[in-house]
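The complex is shown incomplete by one protein chain, all other protein chains being positioned as in the whole.
Chain naming follows the written order as A, B and C, and within any one chain the residues start at number 1.
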Amino acid sequence: MGRTLRDLVRFNRQFASGVILLAVVAAFSCLSFFSPYPPNDSFVVPPDVPPSWAYPMGTTSRGQDLFWLLSFAIRNTLLFGITVAVISRVLALVIGLVAGYSGGLLDRALMSINDTFIVIPLFPILVLFYFVMREHMSWGLLALMMACLGWAYDARLIRSVAMSLRTREFTETGIFSGMSTRQILVEEHLPYVLPIVFSTTMNNINWSIGLEVTLSVLGFTDINTPTIGVLIYWANQHTALVAGIWWWIFFPVALVVITFIGLFLLAVSMNEHIDPRSRLGRTGP
Amino acid sequence: MRLWRSIAALLLMGSGIVEAQAQGTISNLPRKETLIVENPEGTIKNAGWFNIWSINAGGQSTGLHQLGMDTFWYIDPQKGVDGVWDNSLASDKPIYNADFTEMTVKLRKGIFWSDGVEFTADDVVYTIQTHMKTNGMRWSAPVQVNVADISAPDSSTVVFKLKKPNSRFHALFTVRWNAMWMMPKHIFEKAGDPLKFAFDPPVTLGPYTLNSYDPDGKWFIWQKRPDWQRTSVARFGEPGPKYVAYIDPGPPDKRVIAQLNHDLDIIHDVSPEGMFTLAKQSKSSHGWFKGFPYAHPDPTLPAVVFNDQNDTFKSRDVRWALALLIDIKAVSMASYRGAATISAIGVPPTGSAPDYYHVPLESWLQAFEIDTGKSKIKPYDPTVGKQIADMLRPSMGDQIPTSADEINKSFGRGWWKPNPKAAHELLERAGYSKKGDKWFMPDGKPFAIKLMVEGEGRPVMTRAGSMITQQWRQFGIDATTVVAQGSMADRRAAGDFEAMITWSVETWGGHPDLSFFLDSWHSQFVAAPGKPQPPRNWQRWANPELDKIIEQIRQTGFDDPKGLELGREYVKLTVREMPTIPLMSYNVFTVMDDTYWTGYPSADKAPYTDPVPNWANTKYMMGRLKPRP
Amino acid sequence: MNGYPVYLLTRLGQFALVVFIGINIAFIVTHATPIDPVEQSIAAATQYGSTSPEAIALMRQSLKELYGLEGGPIDQYFAFWRRVAVGNFGPSLSAFPTPVSVLIGRALPWTVSLLVVSTLLTWVLGNLLGGLAGYYRQSRTLRLGGLLAMAFHPIPYYIVAFMLLIVFGYLWPVLPISGGYKMNMPRDWSWPFIASLLTHSILPILSLALVGLGGWFMGMRSLVSNIVTEDYVVYAELGGVERRRILASYVMRNALVPQVTGLAMSIGAIFNGAIITEQVFGYPGVGTLLVSAVYAGDYSLVLGITTVSIVAVSLAVLLIDLLHPLLDPRVRAR
Partner (left out) sequence: MSEQVREPVLVVSDLRAYYRTSSFGVEREVRAVDDVSLSIEANEIYGLAGESSSGKTTLIKTIAAAIQPPLEVLAGSVVFNFSDRRVDIHAVDRRELAAIRWKHLSYIMQGSMNVLNPVRRVRHSFVDFAFRHIGKPMPEFLQVVRNHLQRLHLAPDVLDAYPHQLSGGMRQRVTIALATVCRPEFIIADEPTTALDVVVQKGVLAMIHEIQRELGSSLIFVTHDMSVHANLADRLGIMYAGRLVEEGRTADVFRSPRHPYTAHLIASLPRLGDTSPKKGLDGAPPNLANPPPGCRFHPRCPRASDICRRETPPMTWLAAGHRAACFHPEPEQAA
């Protein structure tokens, strides 16, 4: 794996640019640990100052230094995306492997649930969920909820791989040598599926960040945790755009677009590397 | 390549369509004769429903209640066209008998419905009787609670017999934002169930009638009645605009853009920044005040409303401590960028209220003292208004008034001076303790407050809330802001909050009587914890002294000077008890564009009414608007 | 060949199951919300105006009766299914007594046409360009187009719509940014009305298309570049079959099969996008209705909209899936 990654960085331009973009974003988010201001305090610097040497990204109408604020926001946003991705990967893996391996009734039942999640309009459900949880709607809870909604697409993919693995010889050998289903799935099948999981992770992070931004901008989240969406939310609250505080909109949007494109390039190039035949990048989880 | 050619062709065709669309925002009507107004209700779900007597079924401030409806009296939140009180459908003020169990109303003659039928006492009787008979209409409940009988001795007199004495019964028919509107008998008696009748097209009593509307609820266009002289506002001359369009212009950014393009004559409200942008970029746009702070102060009083049934806030010391931790200047800056009109007392600093309450009580406030147990302090700082003006002057320049009088009018007078030391002492007396940087409650748990705000619905209040939590946090209280977008009304009624930014005080604006909100503060209406609380005592505060004041007001006439005395007693009581922390008036950035129309109300030249266009009182505006020459 | 009927039945069963599960989730979530429609109505009715607490208590009682909110959640659950069965979701609680179905019926054509037009446009264009790009891999114009399509693809609908709003509403204000057609225009299907409809739909469609295009483009391009190496394509080339014919009947025709499945899988996501786009551009439709219904605590309406969207989306998926065997004879035989 390490070697593959090194080769990818060295010879695949898409992968390399994806890594560079994400490295920039990650480095920026790490800056948040050195921020001189707590993220939620306002009016700590003069408001509405355009980008300058003192304030490289300007200051917001709430008197916050956008540079430092944005570093918090992108850190939280990335963490959010990764959390959703990790939880939903686990779900997708378990359900995909079990369904693909066992087949039959269990498979059909799991895939029906799976198809429901693919078909169901998520946005209304998430908005309703916000209304149920209200102020208990923390970042972590939203992540959990999104993970519960975001596994279906990839579970299907994993299932199809698992199905093809089931007919392979080593599975038979495993069964004859008395391995349990869990052992077969974990020891024999998992290694084949992991590369796919890895590339779908990037797409899933993209998807969840996208939804988080959308929900936050529309005001359906906890505004105490600065994320990219919450930042844009506040900018909209101050009609930053028409008030000429363009930097308040421009930098968060630019940064999140960089993140999206970076993750996307990684996903595409890794996917081509792992399996040139698979199709990628459909909208949705 | 052929592909490119076809793309180019498509683009060309597209730009042709765009070209054809670019001229004007409104089709088939002369822009010069049309006033375009924002309806803050947004998109109306059920656009074709004009039966305003059913609850919550269609739009209200779509022009329907401003231009189409009428009732006995209007009280103006400002000075009024001809005094604060206007006899609209009534020809005189309400006539009560001695014990307030009967109210007689004399009706104006020569008023006609838009379909040519004359308005008479029969319509009034029909309206009242329908509400008595039918449950679930908008005013069924107050009518059923109060009215025993109604009769019409002649076609221009109605007599209400009340179930019990009520000196404020006329308030039901006195417009402050809205009131109980009169129904056309000749239409509704043929319509069957009054709850299921859409009333489309509406037959109106106001000077306008419906021209057209969007089935998707984005716009409603009204047109001046040719017989406008047969309506109650004919006394003030012919309304200027031939057409009035109430539209949903979208979020604040879009409203600003629309007015910059002169496609929206009156913006209901924008963010302070949007207001500043319009003031800077458009010569023709202006607010209620000529310059800063622009906004119209509505007779409502945003405050930190505690849930006083919550153990934490049962203690007056805690409430006062929290008030002494607020730096109102910072809150004013954070919420309104300084364009707020602050008030230390429980009456909105708008309309005639300063003359009745703020000015006379100023010296009492300055002398007011609290004893923290360790020290005695005089918390009131009378110069805060001036301090805000001074703070703004460097960046805003001459826009900031210099005369004390104007400063008081624009920014308010004094407020509580931040006093962490006194707050510390008060909290300690209440059993709280500070360990390290953090405060702990008497039971040893960290002192945490969740302050609820409404979010996008009221962005300015959301900002004020996050500033206040920041100040509390800096003192060592674990305070956070909670956005209750959409669920605010519910949670407020259910008492499902610790503290919130909202208002439980609303006044007539132009009249010193406080019964409009105060009556509902009587402890008889305070709901048990967990049960829904009726408006407007959201803080669920019960106080025997207050009950006494309210009971006395009930027995006093509307215009009786004794009422004012009782009102001041209420103010002093709430200053001592601090059941809510009054902050400022709700300033609405109503922006008016002079490109097509002039004669809008304004603070200095023409304070004849409130410009905020969802108020039914804005019907008086139409008569003053003139096309720009 | 008894394959097709069996396939049909399985798919229909699956459809029913998906709809059932989906609606149940919606019911549970909706009824878990703490918002009380009666309180919302009272708040709306008493906002700003004069109120007396006694009257409010009376009002609360009569509204409860009027809205028919008595009975426990179980009763409501069964009542709800009875209503779903006859396609009547009862009266809306925030626009009482107008039936939910009337409100949805008014909004649905907007959303459906926005969805259908943008999806078809995006899918056809994305597949066409992607197919060409996969087949003519040397073409610079197609590469450039691909790069552009891909740049927009990973960005969420909201951000794209928001950027379009900034560009075409503010920086270069040439397109309408709110509403479905011009104010006061009679809906008479005359040319000016249609032109107005079209101009108002440009930005909503564009925001959906920009996000969607890249996905189809890339999917098709990589499919095509794989299919080009398949034996039957190589053989057709060796056989001197016309290139255009190869591209259309051999390459694209085979690549379409998975792309159609992909379309079915992504309809749900596109629907989400439509809701968001409606919000940004103030475009009439189910999305706008849904958000206002959620705010008003009108769970009859919320549930109605969610049910209709689940059924509509699953129906679209079902239709596409039923079409699938027509495209791929191998499925029919199975």
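What we mean here is this: contacts are C-beta pairs under 8 Å (C-beta built on N, C-alpha and C of every residue); 3 or more make two chains touch, one makes a residue touch a chain.
Keep in mind it's a predicted model, so treat the numbers as computed, not measured.
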Which of C:Ala32, C:Leu120 or C:Val234 contacts the chain that the document leaves out: C:Val234
Full-complex contact with the absent chain, from C:Arg11, C:His31 or C:Arg253: C:Arg253
Residues belonging to chain C that touch the chain removed from view: 230-232, 234-242, 245, 249-250, 253-254, 257, 327-330, 333
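Just so we're on the same page, only the chains that are shown with their structure count from here on.
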Farthest-lying chain, centroid of Cα atoms versus that of chain B: A
Pair of chains whose C-beta contact count is the highest in the structure: B-C
Interchain centroid distance [CA atoms averaged], chain A/chain B, Å: 43
Centre-of-Cα separation between chain C and chain B, whole angstrom: 38
Interchain centroid distance [CA atoms averaged], chain A/chain C, Å: 23
In chain A, residues with contacts to at least two other chains: 131, 134, 218, 241-242
Residues within chain B bordering two or more other chains: 253, 257, 485-487, 491
Parts of chain A lying in touch with chain C, wherever the complex brings them together: 112-113, 115-116, 118-125, 127-129, 131-132, 134, 153, 206, 209-211, 213-214, 217-218, 232, 241-242, 249, 253, 256-257, 260-261, 263-264, 268, 272, 276-277, 279-285
Of chain A, residues touching chain B in the complex: 40-43, 61-62, 131, 134-135, 218-220, 222-224, 236-245
Residues of chain B that touch chain A when the two form their complex: 251-253, 256-257, 260, 270-271, 273-274, 276-277, 330, 333-334, 337, 450, 452, 455-456, 459, 462-463, 466-467, 470, 473-474, 480-487, 491
